[in-house]
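All protein chains but one are shown in place.
Naming follows writing order (A and B), and every chain is counted from residue 1.
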Amino acid sequence: MPSPSSFSADACSTVLAAIRTRAPLVHNITNYVVMNNTANALLALGASPAMVHAVEEVEEFVALSQSLVINIGTLSRPWVAAMEKATDAANARHIPWVLDPVGAGATTLRTETAADLARQRPACIRGNASEILVLAGATGEKTKGVDSTRDSADALAPARQLALATGAVVAVTGPIDYVTDGRQTVALANGHPLMARVTGLGCTATALVGAALAVEKDRLVAVASGLSFLALAGEIAAERSPGPGSLQLHLLDALHQLDAETIAQRLKIGS
Amino acid sequence: MPSPSSFSADACSTVLAAIRTRAPLVHNITNYVVMNNTANALLALGASPAMVHAVEEVEEFVALSQSLVINIGTLSRPWVAAMEKATDAANARHIPWVLDPVGAGATTLRTETAADLARQRPACIRGNASEILVLAGATGEKTKGVDSTRDSADALAPARQLALATGAVVAVTGPIDYVTDGRQTVALANGHPLMARVTGLGCTATALVGAALAVEKDRLVAVASGLSFLALAGEIAAERSPGPGSLQLHLLDALHQLDAETIAQRLKIGS
Partner (left out) sequence: MPSPSSFSADACSTVLAAIRTRAPLVHNITNYVVMNNTANALLALGASPAMVHAVEEVEEFVALSQSLVINIGTLSRPWVAAMEKATDAANARHIPWVLDPVGAGATTLRTETAADLARQRPACIRGNASEILVLAGATGEKTKGVDSTRDSADALAPARQLALATGAVVAVTGPIDYVTDGRQTVALANGHPLMARVTGLGCTATALVGAALAVEKDRLVAVASGLSFLALAGEIAAERSPGPGSLQLHLLDALHQLDAETIAQRLKIGS
């Protein structure tokens, strides 16, 4: 399967090695549900996570960090204020940040907050098909709570438009993940259906993209690498797991054990 | 053992099948400690959970949902305001909601908030014996933090009174679980003592009751089914577990694997 970008198994392994060598500090302003899991996933991969949300300290903390993750999963007004301060500080210092517009389309607060943040120059926006369709302006698009009601392929053309409009690399995740900067597109075919039965693995994908952006300047490569780390680890974990409880455990072990050989053997680029 | 209601293994399996077919959206306003676990338990069972608490969006979100779970485990004033808005919206739309009065009796804030919410027409109130005794007005009843100091049987008569006074189906959980609408009572004898060494399994029971209420109109059957899903999965998990860490993992796997045959073989109705 030909790849339309410079993303490859080798590129993915190079990003992984850089994360392990440099252990970038990844600042997360994320939701209560996934804080523990995403911190553990970042640690298992080799990054150094921190969860810091107070409006009084986010600017100072961003300045210490190599990337920033903004996730609106359990939104409230004080957190929106902190997110805005943090993204401004990141932009001022050229620190890459990634937006996860959890549940955009479900409520006015979510849709407006996600749209406002999308205009603040994120390096990447990662969502499911429903969320990306909402952000791209598809009229009447509704999510089912925080789960997508649409296939990722349905959101590919809108994702390209959103990428061109915002300057972000846009990732639409689902059975197939698409990563696009509006011109080039990478399709990724790893993962396993049981992953949808574990809460917050989309949020974990976003966090791992944050780690990749901290060490890799080619944003398309960074985003595709971050998604691939999760999809590969999830796929390996699912093969060992009778259910979603086991999958979460084996996923962290697999992230810890992930290496260039496994990436070369398993990575499926193209659709 | 004769059952004094229409609850049975068959009824329980019918509720499970309906959850898996319809994947109801269950809106949770719950505590920080258990958000991840209860989301995972709902996903493992087959429901679609969302954790949404901002006062600006709870009304909109309730309107998308098939049921609502209110849990006061890590209470604060802004969350109480959101709980009140959400329960009003649920009642206006005839969306069933369940109350978990965590720690009622421990502090004035908890006791008063739980009592206020209990008067707002929940479909179900689920607590341990101490919490139900407090809500039923037993003078001087004190919980030990968030753990019960009393047997569930001690709270059975007060539970019946509370059910008649509020219109809710009341569930008192412990080694034996009792479910009552004030007239009929179901006793459930599944579960395992090691479950008390895992945090938030009472909260998980409440969340699974929320999923059952979303698909089953007979509330006594729905509540007994929700409690049975957890007790059966916990019992199966405990048999495979040398300690509470393993139990949490196997519990999610067992919820995912639960089927009519297992329910028929294991369910113990009656005391």
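Everything below uses one rule, namely that contacts are C-beta pairs under 8 Å (C-beta built on N, C-alpha and C of every residue); 3 or more make two chains touch, one makes a residue touch a chain.
Quick caveat: nothing in here was measured; it's all calculated off a predicted structure.
Only one of B:Gly137, B:Gly167, B:Gly245 or B:Gly270 touches the chain withheld from this view, namely B:Gly245. Among the residues A:Thr21, A:Thr108 or A:Gln257, only A:Gln257 touches the chain that is left out of the figure. Touch with the chain omitted from the figure is made, among B:Asn91, B:Gln120, B:Thr199 or B:Thr262, by B:Thr199. The missing chain lies against subunit A, touching residues 25, 27, 32, 35-36, 39-40, 43-44, 48-57, 60-61, 64-65, 78, 248-257. What subunit B contributes to its contact with the hidden chain is residues 31-34, 36-37, 73-77, 103, 106-110, 142, 144-147, 196-200, 241-246, 248-249.
As a convention for this text, only the chains that are shown with their structure count from here on.
Each chain gets one centre point, the mean of its Cα atoms, and the points for subunit A and subunit B are 33 Å apart.
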